[in-house]
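Got a structure for you, written out below as structure tokens; questions coming shortly.
As you look at this complex, bear in mind that one protein chain is not there, while each of the others sits in place.
For clarity, chains are labelled A, B and C in written order, and residue numbers in each chain start from 1.
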Amino acid sequence: MNQAAGTRLAAWLNRLVDFAPVLIALLLALLVSSVLLVALNVDPLSAFGFMLEGAVGTENATAETLVKATPILFVAIGITIAFRGGMINIGGEGQMIAGALAGATIALVLGDVRVPADMAKTPGAFDLLIVTCSLVGGFLAGALYGGLAGFLKAYFGVNEILSTIMLNQIAVQMMNFLLNGVLLDPAEAGFNNIPKTARLVTAAQLPRLSLPLGDPWIFDRTRLHWGLVIAIALAVVIYIFLWRTSLGYRIRAVGENERASSYAGIHVKRQMMLSMFLAGGFAGLAGVVQVLGLQYRLQTDGSPAGFTASAGFNGIVAALFGGLNPIGAVPASAFFGGLLVGAQKMQREIGVPASLITAVNGLIVVFVVSSEIFIQQRSKRRVSLQETPPALADEPTTEEAG
Amino acid sequence: MESKLLPTGHARIESLTMRGIVKRFPGVLAADEIDFDVRSGEIHALLGENGAGKSTLMKMLYGLYHPDEGEILINGKPTAIKSPIDAIQHGIGMIHQHFMLVPSLTVAENIALGMKSSRGFQLDLDVVSQRVLELSDIYNLKVDPRLPIWQLAVGEQQRVEILRALYKGAALLILDEPTAVLTPQEVDGLFRILNQLAADGHGLVFISHKLHEVLEISHRVTVLRDGRRVNTIPTSQATRPKLAEMMVGRPVLLEYEKNAPNPRAERLVLQGVSALSNRGTTGLDAVSLQLRGGEIVGIAGVSGNGQQELAQCITGLREVTIGSVTVDGKDVTNAPPSALHAIGLSYIPEERMIDGVIKEFSVAENYVLQDHGHPKYTTARIFMLFNKIRQACRRAIQLFEIKTPSTETLVKSLSGGNIQKLVLARELARDPGVLIAAQPTRGVDIGATEYIHKQLLEERDKGTAILLISEDLDEIRALSDRIAVMYEGRIVGEVLNENVDIEQLGLLMTGGG
Amino acid sequence: QDDVFRVAAVAPSATNDLAFSQSMYDALMAVQMHMGEDAFQFDFQDGTFIVDDAAVALREWAASGDYDLVIAHGSQFGSVVEELAGEFPEVSFAWGTDFNTFGMENVSAYTAAADQGGYVNGVMAGLMTESGVIGVVGPIEVGDAKLYVDGFVAGVGASNPEATVNVVYIQSFSDVPLATEAAETHIANDADILTGTAQMVVGPIAIAIENGARWFGTQASQAELAQNAGVGFQIYKWEVVLMDIISNIQAGELGGHSYELTLANGGLVMEFSG
Partner (left out) sequence: MGLDDIFTASVFASAIRLATPYIFAALGETFAQRSGVLNLGVDGIMLMGAFGGFYAVHLAQEAGVLAEPLGLLLGVLVALIVGGLMGLAMAFVSVTLKAKQGISGIGVYLFGLGLSELLFQQLVGTPKSVAGFPRISFPVLTDIPILGEIFFHHNLLVYVAFALVPISAFVLNRTTFGLMIRAVGQNPEAADAMGVSVARVRYATTTIGGMLAGLAGASLSIALINLFQQNLTAGQGFIAVALVYFGGWRPLTVAAGAMLFSFVNALQLQIKVIGADIPSEFAVMAPYVITIIALVFATKRQEQPTALTKPYERGE
């Protein structure tokens, strides 16, 4: 017993040491950034202090970090499915927009509907219906948009990197067109024409989230919303889907080896479309959740990232940081959320240009991803230090034991 | 004979000595104080089971791996070989067990790769092609230098490897299992070349699992087992059983007891099946074939003559353009693989690493490649029951003596022989009515080969119809009841095994006869 | 509370974009010059075109209680202001360009009658064109960009009904290469006068210089960049509005009004060069 605990502790320590390279990489990135800061006559320590404070320093900061992380996480889960299925999906941005457009439209239309009599009896039932329909609609729209790239790849051999980059631009223009036209907020029409929809009615909004710890509740009066909970729950679902279901197995099989998959009787084209469909769906959810949970309307400034805030892009990075594992995507997304929100604070407090933050983020990404090699080398060395286990010794060998 | 130079103009390597070589891999001592030497004019055979350390030892000579301990002496001088460039400069050439060819490049381009061009930075492919043609004429190794590698069959690719080594004029030539894919005639041709090279003053290291080849061609034999040198003896003092025992550490069956054939109903029928090859040319040309339950039909032939297309047409991986395929009376022409699995067709693919397994998946996951959605491994066909899968897999591991640390080990870290056993275990576990076995023992050591052969015979006696596609005539002869020979996409002859004349088979395989 | 009047502002592009964001930055600098650094200080977060990022900043400023006025400079920030103003009724907000104060006591809205200067520019362009063709490079058909372009077209129509005005919206505020090529296309179609709005006009200005065409601008002075090509610029003087809002706040009135820059109230100034 004691010995087992000891081994477990050792394993834990080992895993902790695995994070050392990441930390060192972060420190190095900060060091290089410090040089830039010093060149700008800014005290790096206070700069990074503000960054940390901006990310997790206050209850509101933490909430904002999580708010920022929410769409990133949705996208990252989807990207994980796509990449596991061998599809390089760069189309998170466009799929987010597709989802947001559909979800917002549904929410607006249903929001105008009179509550049916039999539903009016149960308070909240109709609200739940609106929100659910919008989420599902957003998911489906994103899924179809992503699935389109999968379809083009499966049946026309159109490379998905190419098609998704192009489809992103198309989605942006489509959104501008609709938001300047049929979806335009009637209050804006003929006046300012800012591309935005009308505000969603309260019934169509995803509720804000606070935790019943302390008084007032934690995250009360922040923008944190239920989207985060949905995202984390779905991360678990997708983990199970990918590694515990036959459909997930097929997606991963096709991603690893198309030839062996078709030899095994797996319909390769179908899995390609499916993984892009699901990836698009999750990006679509990211979009619709931003609308229902945060902005209560769909709006943009016309630029490619005007609505998405580049979450479709950051989701790719988060997915890869998360080791292409939906569970890993959760902390990875939170990390990125914190980075982005903290950086804003730094800019606010010491007036360093926003561009510096962008550069620093780039450095962090490069350094951290470069540090992975050291983790891999460590785990290899670890294997070499162990004796080759006798065949199957670590497992029960008889059927009864299983 | 005692000139310092080889006919190619390169200096000889009078002697090459590896002394006290140690190489450790994660969890494995691949070379443990190995001494090994080759002399000019000598063919030195290296024998050993899978994973004995043969390739590792030679890769250290070729600069691909670096010894942890020990030294390498060329002509008595300690020499550091840091990379293949060093090795090539020292006159060491290597034909690798896993082909080192770039599929998208042409033969000439593959040969020109890494060499100085006579036109400076510009490629001189016509010069290279010319020389390749000359060489292939001299050594009777026909290839078209303008064809891309991906269009070549495995056997042809092997020829390119050999040609390339000859082209580079190495003084010391390492051949890691070079004969695995050649016809008897080609093997004879190769041996003639090897003898000639040795006579010219080259040193040669010859790795093979085939004892008779070793006995025929080599001057000395070194046997490795588990990373250690068992012994080095002159070939004149070696016999097959003795070598086999040195390798495996126990006496080995070299001939099989085979029950009399007991053919039953027809299970697999091909009628006038034609198909295109990867190149878009005719790959299969009106092939007709009948297989009964309880018999093994061997398909002999040099690789690239339609065997792969044949297997793929039967297994639903290639479109049949004309003709029909029937299994147990059911027309399955161009049926998807999943439908074929369902009616009891199993397939051991030739390229096991690419078609047969998913390297990044665990042993258990690979074990259910086809059956991952089968009701017995799932609840409601959705959730996979990994406990059941692991259990079944564990049973197969024990039954088939697959060497793997656990069911959760990734397949990429198993040796080729064990991967092949895993594929075999999986395909047989599916209790097939028809089994297509393509090159089931290529590159597999004699211990494992023995095992796989016994399994195939057992399966036959259970009433399975087995189509055995192999370029190893010994294997075809040992297992088949009937033998069909393929040449240029057609079946050019069919004989009962007992009536076979090896020379005649060889002739058929090369379009003669 | 001290005597210093503190302002925090967020803007979508850079403070030196020769366009929309710069107009507000310059205005705040002007106010500071006027009131003195002891009496007026401001924080300015630029390059924040992402609405959510702006929302974080605005929320923090509002919650800190340190600022007498929080400015959201960009009409896309409207919904954020609406939400925050409700949540922080004691904080004074200003935003633009828009008229809408959402009926709240603590919100000021400001806008520019960009069509007025656009009209002036258009009249002049109509009179100056020799080829009879005038090219407009617009970003997206919204807000004051649309106002300016519409005013410009009307101005040309008033002074030279014969002239053709070709309008291209490139669907981006920032895509300089595309804006540049749009200007090239105008030139290829015989335009001898160009105008445009938003920060990507720096490209078209360079094209005007290169091809000897004339340039009319808006939002901020582009005279230096446009060199000899520059003719007329409509400049936003937000300080006119800001001074008003500030004195209201100092008098205890947090907002509730909307303001408009016009040529008449001195908020719009025409600058001519060349």
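We adopt the following convention: contacts are C-beta pairs under 8 Å (C-beta built on N, C-alpha and C of every residue); 3 or more make two chains touch, one makes a residue touch a chain.
As the structure is a computational prediction, the values presented were derived from the model and not from experiment.
Here the chain not displayed is in touch, across the complete complex, with A, B, C.
Of the options C:172, C:197, C:219 or C:234, the residue whose C-beta touches the omitted chain is C:172. Across the entire complex, the residue among B:13, B:112 or B:320 in touch with the chain not shown is B:112. Contacts to the hidden chain, counted on subunit C, fall at residues 14, 16-18, 22, 47, 135, 141, 166-172, 174-178, 180-182, 184-186, 188-189, 199-200, 202-203, 205-206, 209-210, 224-225, 227.
Residues of subunit B in contact with the chain left out of this view: 62, 64-66, 83-85, 87-88, 94, 96, 98-105, 109-110, 112-117, 121-123. Residue-level contact of subunit A with the missing chain is found at 36, 40, 88, 152, 156-159, 161-163, 165-167, 169-170, 173-174, 176-177, 180-181, 304, 313, 316-317, 320-321, 353, 355-367, 369-370, 372-373.
Note that only the chains that are shown with their structure count from here on.
Of all chains shown, the one whose average CA position lies nearest the global CA mean is A.
Centroids of subunit A and subunit C (each the mean of its C-alpha atoms) stand 35 Å apart.
Taking each chain's centre as the average of its CA atoms, subunit A and subunit B sit 46 Å apart.
Every residue of subunit A that touches subunit C in the complex is listed here, in rising order: 60, 64, 67-68, 173, 176, 180, 187, 191-196, 199, 221, 223, 290, 294-297, 299-303, 305-306, 309-310, 340-341, 344-345, 347-348, 351, 353-355.
Residue ranges on subunit B touching subunit A, taken from their complex, read 24-28, 315, 317, 336-341, 347, 349, 354-361, 365, 369-370, 372-373, 378, 381-384, 386-387, 390-391, 394-395, 397-398, 403-407. Contact residues on subunit C toward subunit A in their complex (touch as defined above): 12, 43-53, 55-57, 59-60, 63, 74-76, 78-79, 83, 87, 97-100, 139-143, 146, 171-174.
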